[in-house]
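Sharing a structure here in C-alpha cells format.
A single protein chain has been omitted from the complex, and every remaining protein chain is retained in its original position.
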Amino acid sequence: MNLSIQEFLQHMTNGISLGSLYALIAIGYTMVYGILRLINFAHGDIFMLGTYLTFYGIIFTPIPWYIIFILAPALTGLLGLILEKLAYRPLRESPRITVLISAIGASFLLQNLGILVFGGRPKAFPTPTILETVLKIGGVSVAIVNFVIPIVTVILLIGLNYFIQKTKTGMAMRALSKDYETASLMGIDINGIISITFFIGSFLAAMGGIMWGVKYPQLMPHMGVLPGLKCFIAAVIGGIGNITGAVLGGFILGLGEILIIAFLPTLTGYRDAFAFILLIIILLFKPTGLMGEKVAEKV
Amino acid sequence: MKKNGLWLKIGILVVALIGLFVINLYLDSYKVKVINLCAIYVILGLSMNLINGFTGLFSLGHAGFMAIGAYTVAILTMPLEAKTMNYYMKPMVPFLLNLNLPFIFALLIGGLMAALFGFLIGAPVLKLTDDYLAIATLGFSEIIRIVFINLQSITNGSLGLKAIPQMTNEFIAGKLGLASRTNLLWAWGIAILTIIFMQFLMKGSYGKAFKAIREDEIAARSMGINLFKHKVMSFTIGSFLAGIGGGLLAVHLGTIDPALFKFALTFNILLIVVLGGMGNIYGTVISAIVITVAMEALRFLDGSMNFGFFTTPALPGLRMVVFSLALMVVVIFKRDGFIKETLEKVRGRYAKNQ
Partner (left out) sequence: MLKINNMTMRFGGVVAVNELSMEIEKGQIVGLIGPNGAGKTTVFNVVTGVYKPTDGEVLYGEKLEKISHLPPDQIAKLGICRTFQNIRLFKELSVFDNVFIGSHLRLKSGLFSSVFRIPTYTKEEKVMIEKAEYLLHKVGLYEEREEKAFSLPYGMQRRLEIARALATSPKLLLLDEPAAGMNPQETQDLMEFIHNIKDEFDLTIFLIEHHMEVVMGICENIFVLDHGNLIAQGNPQEIQSDERVIEAYLGVE
C-alpha cells in the first residue's frame, strides 16, 4: 500500500512496456477478427514461433542481431500467411465454430511442433548486451528495454496507421472489415487482403515476441498460450475489430495487471485471473468493447 | 418389434456388464486402467456433446467443471491421514479435514457442485453467442483453476493432492485369489447410465428443443422456446456430467493438481466430440474409446524408437502433433465428423439390405 514515488514509477514503466507488448499482439487478433470474424486461436503460438525464430537466427547465423530482429518477424509473417491458407481458407464458407475448431487445432499443432522441433526445455533468449543496460534516473533504476519497448511500439503503430489510412491496400482492408459482403462485390482481392492481414498481424506478434524475449528471457513452446489469451482479451476490451481499441485494451491490461499487484500484493497469485475477470465483466456489460460498434441482428 | 429391440438392448447390456466383470478380473492392471479411462472419456465426451453438439453452445469451459468435480471427490473421500500428509505447506481447513464420505456420495456431490457452478456461470454467460461464449467459458475455466491454485487451505494449491483413494475390485478378486484392479464397474456403469440418459433426453421434447436452438435460435424463439432457460438447462446438465467425469478421473489418476485442468484437457474432449460428430451419441462413444486407446497406444511416438539397426531419438510432442492434425483434417475435409459419417454409411447399407 505504501509505495514510494520511485517504486510507483518503476511499476509504471513496467506496466507501460508490458502494455505495449500486449498491444502489439492484440492488433493481430483484432485485424483478423475484423475481417473474418474469427478468433485466431493460434496467434499466441505465432508469437511463440517469432521468438524462437529470432533465437535460432541469433544463435546459428552470423547475421547481426538488429537484422534478425527484422528478418525473423518477416519470416513469422509468412508463416502466419501460410497458416491462414492451410487452416482457415478452406473453411471460409463454413460456420464460424468450425473455423474456430480448426484454429484451436492449429494452436495445439504449433505448440506441439514447438516441443518436437525446439524441445520442451526452456531456452534462454540471447539478449544483445546493449539492451541489458540498466539506467538510473534519480533513484529509479529502469532497464533500458522498458524504454525501448514503448518507443518501438509507437514507431510500429505509426507505420501501421499510415499503412491502413493512406495506402490502397489499407483502405481495402478497412472496407472488408466494415462490410465484407459489399466489399467482396466491389472487386477487392479478398484473398490477397486477408493474406496481408495475417502477414501484418503475425509480423507485429513476432515483434512483440522479440521484445517479450528481451524482457522475460525464457523461451518455451507453451509461452504463447497465456499472452495469446490475454491479448485476445485486450482486443475484446478495446472493441474487437478496432485497432485503436486493441492498443487501448493492451495498455489497460498491461498497466492494470502490474498496478494491481503493486498496490495489492496479496492478490499476486490472482494476477493471471485479472484479465479473465475483466473479460467477463466487459462481455456482460459492454460486449462491443470500449470502442466497438454495435452490430444489429438480421432476421 | 419394438419390444424385441428393447430386449436386444438389455441383452447387449447384460453381456457387456458380464464381459467387463471378467475383463476386470483377468486383464493386466495397465489395460484395465486404459479401459477405465475410456469410460471416463465417454462421459466427458457426451457431456460436452450435449452442450456443444446438441444445443450448439460452443463452450470451452469443461476443464474447469471437471476440476470442481475432481477436487470435491478427492477432498471428500481422502482419509484424515492422507489429508495431513498432503497439506504440509498450509494446513487444511478443519471443517474439511475430518469430512469423509463414501465414494458414491462424494461423486454425486462433485457432480452437483459442478452443476451449481455451471448454473451460476451459465446464467450470465449464456447470453453471449458463438466465439464470445467460447472465450468467456474458457475464461471461467481458467479463473476456477487460478482460484484453486490460490486456495491452499482447501485445495493444497499447486502442490495438488496425492493418494486419492482408489476404487478397486479387491472384494471379489480377493475371494478368487486374484490381484485386485481398478473397479471398472464404477466408471463403465456410470458411462452406460450416461448413454441411456442422453438417449432419453434427446428423444424427449426438451432434447428436441435443444436441437431446435442449435439449428436456428430466431426460429426457436419465435416458436415459444425460452432460449435462455433451455440453454441454462443444457449447460447445467453438461456441467454436472463434466463434474462426474472429473471426479472419476481424480480417482482414476490418484493424483490431481491444478495444472491438470488446463485448456489442453478441454482440447482432448473437444477432439473426441469433433471426431465423433457433433450431436451424435454413438459417434461420441466410439470416438471416446478410439481416442483414449490411441492416445495410450501412440505414447511410443513420444519416446525413442528402436528399429534394430538404428534408434530414433525420443520425440516428445509428436503424439499431440498427430492428434491436432487429426482434428484439423477432420474439420477441414469432413465437416460432420469421421465416425458419424461412417456410422451413417453402415446404417445406410443395412437399410438397403432390409
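Each chain gets a letter, A and B, in the order it is written, and its residues are counted from 1.
Please note the rule applied: contacts are C-beta pairs under 8 Å (C-beta built on N, C-alpha and C of every residue); 3 or more make two chains touch, one makes a residue touch a chain.
Given the structure is predicted, the values throughout are model-derived calculations rather than measurements.
The hidden chain makes contact, of the residues B:Leu8, B:Met223, B:Ala259 or B:Ala314, with B:Met223. Remark: the omitted chain is touched by one listed residue; of B:Phe119, B:Tyr206 or B:Tyr282 this is B:Tyr206. Listed for subunit B, the residues touching the missing chain in the whole complex are 197, 200-201, 204-209, 211-212, 215-216, 218-227, 233.
Operating definition for what follows: only the chains that are shown with their structure count from here on.
We define each chain's centre as the mean of its Cα atoms; on that basis subunit A and subunit B are separated by 33 Å.
Those residues of subunit B that touch subunit A in the shared complex are 58, 124-125, 127-128, 130-132, 134-136, 138-140, 142-143, 146-147, 149-150, 218, 263-264, 267, 270, 274, 315-321, 323-325, 327-328, 331-332, 335.
Across the interface of their complex, subunit B is touched by residues 37-39, 87, 90-91, 94, 96-98, 100-102, 104-106, 108-109, 111-116, 120, 221, 225, 229, 232-233, 236, 269-270, 272-273, 276-277, 279-280, 283-284, 287, 297, 299 of subunit A.
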